[in-house]
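Take a look at the structure below.
Complex shown without one protein chain; remaining protein chains in place.
Labels run A and B following the written order; every chain starts at residue 1.
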Amino acid sequence: MMRNFAKTITLSTREKYQLIDLTATVEEIVSESQIVNGLCLVHASHATAAIICNEHETGLIHDVLKKVKEVFPPGAGYLHDRIDDNASSHIASALIGASRTFPIEGGSLVRGTWQNIFLLELDGPRSRRTVNVHIIGE
Amino acid sequence: MMRNFAKTITLSTREKYQLIDLTATVEEIVSESQIVNGLCLVHASHATAAIICNEHETGLIHDVLKKVKEVFPPGAGYLHDRIDDNASSHIASALIGASRTFPIEGGSLVRGTWQNIFLLELDGPRSRRTVNVHIIGE
Partner (left out) sequence: MMRNFAKTITLSTREKYQLIDLTATVEEIVSESQIVNGLCLVHASHATAAIICNEHETGLIHDVLKKVKEVFPPGAGYLHDRIDDNASSHIASALIGASRTFPIEGGSLVRGTWQNIFLLELDGPRSRRTVNVHIIGE
């Protein structure tokens, strides 16, 4: 029977820019849901964070964060910085996107070998970030 | 009972580049659907527009549009410009994405305090833009 299953992941971040691997936690939620076929939305409820999917390799994590800072450099004369000094974090979140969706088939998240799921912190450190994992399936 | 609920938002745009806040309209559609738990897809059926999610602050709106023009500058020798003079708008739409998906929990769209939903016009003004709000849930 088609149904919803939702859980919220709560975490803290330590750096201004950081990638936090959520794959194991998301897969535990998929397993706990006992949903065999469906869709799994991983959604960060934040305007200065994003969700991305890629390989968990130390060098690459450094490269992704460097590229984000390069394309969206902090303090580049943004009007929003007069209020909050984090315009570049907002812009990156808006354009990269705060969620990613995955199929669930045979009881497992469908993802490639090198597709890990990360929260991309763009304006840390933050004591409380929330990521909603929402599954619809049967 | 799990079901679909879909509505199309129709709007016009006034500028070449513009952010139009759809949050209130999307939330009215969620409310009208009476779906309490599910997924809500906000999808622009256009190749020169995008859907993004971020804070509604005047300065930031200016900053986002400026960054889009900077990363995807019009008239930079694109081949497509020989046909239509809007290649940069197409490329921005392709890479930013024409949709965003949100969870619905407890009858409400799950979004952060600063996560408003915008149509990003990249090739206006247009007399008719359509945004499909498609909800699955129960």
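The criterion applied here is as follows: contacts are C-beta pairs under 8 Å (C-beta built on N, C-alpha and C of every residue); 3 or more make two chains touch, one makes a residue touch a chain.
All figures in this text were calculated on a predicted structure; none of them were measured in a lab.
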Quick one: say which of B:Asn4, B:Gln34, B:Thr58 or B:Ser108 touches the chain that got left out.
B:Asn4
Contacting the left-out chain: of B:Asn54, B:Thr101 or B:Gln115, that is B:Thr101
By the document's definition of touch, the residue of B:Ile9, B:Leu120 or B:Ile136 touching the omitted chain is B:Ile136
Residues of subunit A in contact with the chain not shown
2, 37-39, 52-55, 57-60, 62-64, 67-68, 71, 96-97, 100-103, 105, 110-115, 136-138
Residues of subunit B touching the missing chain are 2-4, 6, 39, 41, 43-48, 71-72, 78-83, 87, 90-91, 93-95, 97-99, 101, 132, 134, 136
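Operating definition for what follows: only the chains that are shown with their structure count from here on.
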How many angstrom lie between the CA centroids of subunit A and subunit B, rounded to a whole number?
19
